[in-house]
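Everything below concerns the one structure shown next.
The complex appears here without one of its protein chains, the remainder shown in place.
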Amino acid sequence: MSTFIISNLWFYVLALSLIFFAFKVVTSANPIHSALHLVLTMMGVAGLFFHLNAQFIAGVQVIVYAGAVMVLFVMVLMLFDLKHEFNAFAKGLVSGFLKLMSVALVVGYLVGVFLESGESKGVKASLTTSGDQTSTQLQVTRDLAQLLYTKYVLVFEVLGVLLLVVAIGAVAISRIQGGTHAKH
Amino acid sequence: MGSDIFEFSINGLKIIIIFMMMVQIVPLLVWVERRGSAYIQNRFGPNRVGPLGLTQLLADAVKFLTKEEFVPQGSYKFFFYLAPVVALIPAALAFGAIPLSIPIQVEAFTMMGRNWGPYTFPFQSFELGLGVVFVLGASSLAAYALLLAGYGSNNKYSLFGALRASAQTISYELSMGLSIVGVLLVYNTFNFTEMVAQQSGPLAFKFLGNDLLISWLPNWGIFYQPLGAILLFAAFFAETNRLPFDLPEAEGELVAGYHTEYGGFKMNMFYIGEYGHMLVASALMTTFFFGGYTLYPWLTPESLNQALSSFSPTQASLITAFSLHLVFLVKVLFFLWIFIHVRWTLPRFRYDQLMDLGWKTMLPWSLVNAIVTAVIIVLMRSHWS
Amino acid sequence: MQNIEAIGIGQNHYLILSAIIFSIGIMGVLFRKNIIMMLMSLELMLNAINLTFIAFGYFNGNLNGQIMVFFVMTLAAAEAAIGLAIAVMIYRKFNEVNIRYFEQMKG
Partner (left out) sequence: MNQLLPVAFLILFVIIFGVGLMYLASLFGAKGSKSKSHLEAYECGVQATEAKTSKVSIKFYLTAILFILFDIEIIFMYPWALSLNDFIASGSGVYMLGAMGFFLFIFIFGLYWEVKSRALEWE
């Protein structure tokens, strides 16, 4: 048992730190603290992706999530200059209890489905057969590209249009002057 | 990191030395900058402290350590102290991923009664299959140090300086990403070592299906991507907040932008971050466009191995590794000198000119560069027979 | 549970981890009152989902999981961008980010 734990120590260390950071995201009162903990969570998830033979996705996760989306979050939080939030958490015992029950129900169902979905597949052989670690990472990315641009090319084009729509929408939203409470 | 204690300790030592190389480049570059700017402006620069002012660097180091520990009143202490450390990490990670020379092969030898197997030590901190993606990810984290410093020092002007600096950094990351797409089109790999290997031979490319060879020119990336090189180099200036893109620190009321409240060693760490980014930028330019650690006809791994056949294999690989490393350093220092030279010759941009340049000229041009490269590659490499 | 010990980090390890993070994300959305905190917890849930996709992809040996994560990331970033644009607009007009305040929004 001990050798098993030590050789897979990295997973437990990463998993525990992920859960701790995720918990801090939700429970820290100062929003910028939680934003920074969310960045650390994303870096931890990128580390996990790295071990699941998805190195390119780990890189994309760091570039897109940790490097762009979270910068926007931190920038917006700084613009608002939100100090320490005092009543950050919803009050009310009964509603809190109901919420907890619903979350427990959903997660319990999820874990039940996972565990009973047949025996664990164990550690699968890496997705591609070729040589040492660095070339397999490249080979996985090439297969990913092959799949992305042949089988899923329609999704790829639709996402391009989606990004255009979101760009125009964001600019339009930032230009709204009127509104029910607008002080003329 | 290593199968046994010897390999583990050598790799650990190598990682620390490479990071220390980046940290030690700061006093050297500060000295070169002060002497260089003095030379450009026809004055002497520091020459009081020791010969040619060289020990000025030690004086600066001591000064940094003995400065007063100042934390502005009412600031967020945790962010204030976190920002300089976060400023160091992206540059250190990015510099660790770039190969500085060919790996060192060490033969099996016996020491202390045990025979240690043959090793190969990669001449870089960590050997990654997707080096380019890792470096882009690391450099995209640079915006956090600016935002934290600006927010932590509870000074409304440094907050604006931080917002401006991070807005500039992210808007130039777009054209940097696009010009790197152009480089990827030429090399078809994310791995730096393969890129340098492709650049070590004579200039050879497929022209309308049949191969063309120009033997007196090295196969460097600059001949395939001239526009991409210019755009990437300009984007690096903006990434490191160097002149002519250093407006967030230069506005009248912003005084020193996001690091107004920092003094002493914390300020020095911001400098280490900035000069570290400069070092990474020059290392990337040499690896992408100027053949990394190879110099085609004379100093390539193959030619050196033949020349050193008289030594034992371990010594031969050691000598070739370090001589190629010197080649790499010379090229990097050349680009560092250009960074410094530009700082003292060009005036700085106004903020709206700076953002217009980023969004309205460099981004479209790097887009055009990527498209034209792709079309030419499809034209040239598909076989017409 | 015995066969998991022998093999090492099995698929269920990853799935249980992502279930935990997903539940933390749901609780974040339900319990926090600040709009931006809810968007952040949403990002947390999407990260957990990405982890599940990649774990299934790795243990079944095909790349569909990674392609799916690619698209989920695009949608998550687009959603975060629009969500924050709306949050900034609300903040500029009402100078208040507390979600309970907006129940009386008219029109």
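As written, the chain order gives the labels A, B and C, with residue 1 at the start of each chain.
In this text, contacts are C-beta pairs under 8 Å (C-beta built on N, C-alpha and C of every residue); 3 or more make two chains touch, one makes a residue touch a chain.
Note that the structure is predicted; figures quoted are calculated from it, not measured.
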item: Displayed chains contacting the withheld chain; value: A, B, C
item: Identified contact with the non-displayed chain, of B:28, B:181, B:230 or B:333; value: B:181
item: Option touching the unshown chain, where B:167, B:238 or B:327 are the choices; value: B:167
item: Residue of B:38, B:329, B:342 or B:367 in touch with the missing chain, whole complex considered; value: B:367
item: Sole contact to the chain not displayed, among B:35, B:242 or B:266; value: B:266
item: Residue ranges of subunit A at the interface with the undisplayed chain; value: 10, 47, 50-51, 56, 60, 63-64, 67-69, 71-72, 75-76, 79-81, 133, 141-142, 144-146, 148-149, 153, 156-157, 159-161, 163-164, 166-168, 170-171, 174
item: Subunit C residues touching the omitted chain (full complex); value: 73-74, 77-78, 80-81, 84-85, 88, 92
item: Positions on subunit B where the hidden chain makes contact; value: 1-2, 11-12, 15-16, 19, 23, 64-75, 81, 84-85, 88-89, 92-93, 96, 125-126, 128, 133, 153-159, 163-164, 167, 170-171, 173-174, 177-178, 181-182, 184-185, 188-190, 253, 255, 260-261, 264-266, 269, 351-352, 355-356, 359-360, 363-364, 367, 370-371, 374-375, 377-378, 381-382
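As a convention for this text, only the chains that are shown with their structure count from here on.
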item: Distance from subunit B to subunit A - Cα centre to Cα centre, in angstrom; value: 29
item: Distance from subunit C to subunit B - Cα centre to Cα centre, in angstrom; value: 34
item: Residue numbers of subunit A (touch at least two other chains); value: 56, 60, 68, 79
item: Shared interface positions of subunit B, touching two or more other chains; value: none
item: Footprint of subunit B on subunit A - complex, ascending; value: 32, 36, 39, 46, 55-56, 59-60, 62-63, 66-68, 71, 74-75, 78-79, 133-138, 141
item: Complex contacts: residues of subunit B adjacent to subunit A; value: 79, 127-130, 133-134, 136-138, 140-141, 143-144, 147, 150-151, 159, 162-163, 166, 170, 189-191
item: Residue numbers on subunit C that touch subunit A, as the complex places them; value: 3-5, 7-17, 19-28, 30-34, 36-37, 39-41, 43-44, 47, 50-51, 54-55, 57-67, 69-71, 73-78, 80-82, 84-89, 91, 93-94, 97-98, 105-107
